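There's a structure below that I have some questions on.
One protein chain omitted, others in place.
Let's turn to subunit A:
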Amino acid sequence: MTVPLLEVRNLRVEFPTRRGTLVALDDVSFSIAPGEVLGVVGESGAGKSMTGAAIIGLLEPPGRIAGGQILLNGRRIDNLPYAELRRIRGREIGAIFQDPLTTLNPLYTVGRQLVETMTTHLPLNPAQARAKAIEWLELVGIPAASQRIDSYPHEFSGGMRQRVVIALALCAEPKLIVADEPTTALDVSIQAQVIALLKSLAREKGTSMMLVTHDMGVIAETADRVAVMYAGRIVEIGAVRRVVQHAAHPYSSGLMGSIPPVGRRLDRLQQIDGAMPRLSAIPRGCPYNPRCPQVFDRCRVERPELMPAEGNLAACWLYDGAPQHA
């Protein structure tokens, strides 16, 4: 087994509030191998974006890491001082967010933003960086890159802007990209272009990626492995194909079943009744137990850890001591 590029161990993120401490992430552990794409899927409030934010050190106060470790190349990065973290962010971890308009500085030309990123992190002078910036813009498919480099973000369309953001995230050649809903704000035809681009660039440069999205289709096409999150915990993690076709956790299989297929018409979609619990009211035991069709007594009392299930790992008592398939 290769050394993982990123390792997250028992991560716990808390939000202290007047009415007590809310636990947004509870005991989240996973790793990403070099060159691997890990998809993180879940519904709003499941903690998937929070996990990404914790890794790049951009948790919004009062949120804070209350336990666990984040290791990049075997080195702890969750407790670094701000200046050192800033050096890592950009150089070793690139970030792509949902909304390209808030990621880019509207007052600077895209060229200036690319040049600044590269001169900060790489041993390049401004002229070299500018030449490199044009190369990057060409690489992400911006037509007439040598002219467009002096345009401002508002002069680009949404899809083109997200291409600029991708160039910005990749230009310092980080080892890991954290992409949080990178295509959610885009139309489907543009989304397909951007995913294809992200995939080919990551493969070409050997970059690892943590792809956070609620769109299982995007993950199915892009990721190698997927982690399914629910109420601040990982409930299942495994190879994408396994999880899509043989989800072990009742929540993951419910989630897969509720995605409307484009290939055929169903009389009724499979639905999960109820809604995800609020952070202030996460039930005892397994957090999914009030909605779970296969719930039994143990689920209401004792919290399951990730355990082997159907070739994946699932946090579900159904698989405790059950005979395992390969």
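By our rule, a residue touches a chain if its C-beta (ideal position, glycine included) is under 8 Å from a C-beta of that chain, and two chains touch if they have at least 3 such contacts; residues count from 1.
Here is the rule we go by: contacts and distances are computed from a predicted model.
Taken from the listed names "sn-glycerol-3-phosphate transport system permease protein UgpE", "ATP-binding cassette domain-containing protein", "Acetyl-CoA C-acetyltransferase" or "Aspartyl/glutamyl-tRNA(Asn/Gln) amidotransferase subunit C", the protein name that UniProt assigns to the chain not shown is "ATP-binding cassette domain-containing protein". Touch with the chain that is not drawn comes from one residue among A:71, A:259, A:282 or A:295, which is A:259. Touching residues on subunit A toward the chain that is not drawn are 43-44, 157, 159-160, 187-193, 195-196, 214-218, 220-221, 240-241, 244, 254-256, 258-266, 268-273, 275-276.
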